[in-house]
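And then chain A:
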Amino acid sequence: MDNESHMSEHQEETPASSPQVEAAKTVWAIVREKFADAVSPLDENPSMPFFEVLDTDAWLDIALFLRDNPKLRFNYMACLSGMDYPDEGKLGIVCNLESLGEHGHTIAVKVKCARDGGVIPSVARVWKTAEWHEREAYDMYGMTFGSHPDMRRILCPEDWEGFPLRKDYQVQESYHGIRVPY
Partner candidate 1 sequence: MQELGLAEQGSLRVTPDGENRIVIEKDLSSEEMILNMGPQHPSTHGVLRLECRTDGEVVVEAEPYLGYLHRCFEKHAEMTDYPGIVPYVDRMDYLAAMNSDFAYAIAVEKLLDIEIPRRVEFMRVIVSELNRVASHLVAIGTYAIDLGAFTPFLFCFRDREHIMNLLEWVSGARMLYNYILVGGVSHDFPKGFSERTGEFVDYFRPKAVELQKLLTENEIFVKRTKGIGMMPADVAINYGWSGPMLRGSGVEWDLRRADGYSVYPELDFEIPVPDGRFSDIGDSLSRHLVRAMEMEQSLNIIEQCLDKMPSPEGFDPRAAIPKRIRPRAGEVYGRAENPRGELGFYIVSDGKSTKPLRCKARSSCFVNLSAMKELSQGQLIPDLVAIIGSIDIVLGEIDR
Partner candidate 2 sequence: MSTSLNAWSDALSGFSPAGLPLGLLIIAAIPLVFIALYALTYGVYGERKISAFMQDRLGPMEVGKWGILQTLADILKLLQKEDIVNKEADKFLFVIGPGVLFVGAFLAFAVLPFGPAFIGADLNVGLFYAIGIVALEVVGILAAGWGSNNKWALYGAIRSVAQIVSYEIPAAIAILCGAMMAGTLGMQQIILQQQGEYGFLHYFLFQNPIAWLPFLIYFISSLAETNRAPFDIPEAESELVAGYFTEYTGMKFAVIFLAEYGSMFMVSAIISIVFLGGWASPLPNIGALALNDWTSGPLWGAFWIVMKGFFFIFIQMWLRWTLPRLRVDQLMHLCWKVLTPFAFVAFVLTAVWEIYVK
């Protein structure tokens, strides 16, 4: 596999020149070329290089591009995590993508939306695995995913109040007559 060595080596090398970051730079350059200002500059941290999608509406197009461009081929979405950014007043998702079995490179993409009533385009049609991840992000943070096929809570009960992983979450007093905080 392509990235067989870089994880183990990156501890010895200086972080900036780790192959993971180098690969991410190349990827970012291709995306930047196509989408210009819709994406932010690459954050070249050694542990998880990422870029942010500044134009939230462009996320679906970028996702498709990431998946289908022959130089990128990010066919595998390893993870999609919801995130709360209370300082910026935003919610977001972090996607860890990987080109499995083809190029072997990885990159992380962040997409943010407004804290109240924020909508992020759903990529469940690009990577089917995103369907449940997005449901989980909605369940925990409350942002909705536009054109998601099945936007429901997944882990919490349907009638649970609030979104538990938001930093300002207050747990409800009772649930169907059961006292919640114990």
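The working rule: a residue touches a chain if its C-beta (ideal position, glycine included) is under 8 Å from a C-beta of that chain, and two chains touch if they have at least 3 such contacts; residues count from 1.
A word on the picks: all candidates are chains of the complex that A comes from, given by their letters.
If you're wondering where the values come from, they're calculated on a predicted model, not measured in any experiment.
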Problem set entry | Pick from 1 or 2, the complex member that touches chain A | 1
Seminar exercise, completed: So, in the complex, the side of chain A touching candidate 1 is made of residues 1, 3-5, 7-8, 11, 45-48, 50, 75-79, 81-84, 94, 96, 100-101, 104, 108, 127-129, 131-133, 136, 140, 153-157, 164-165
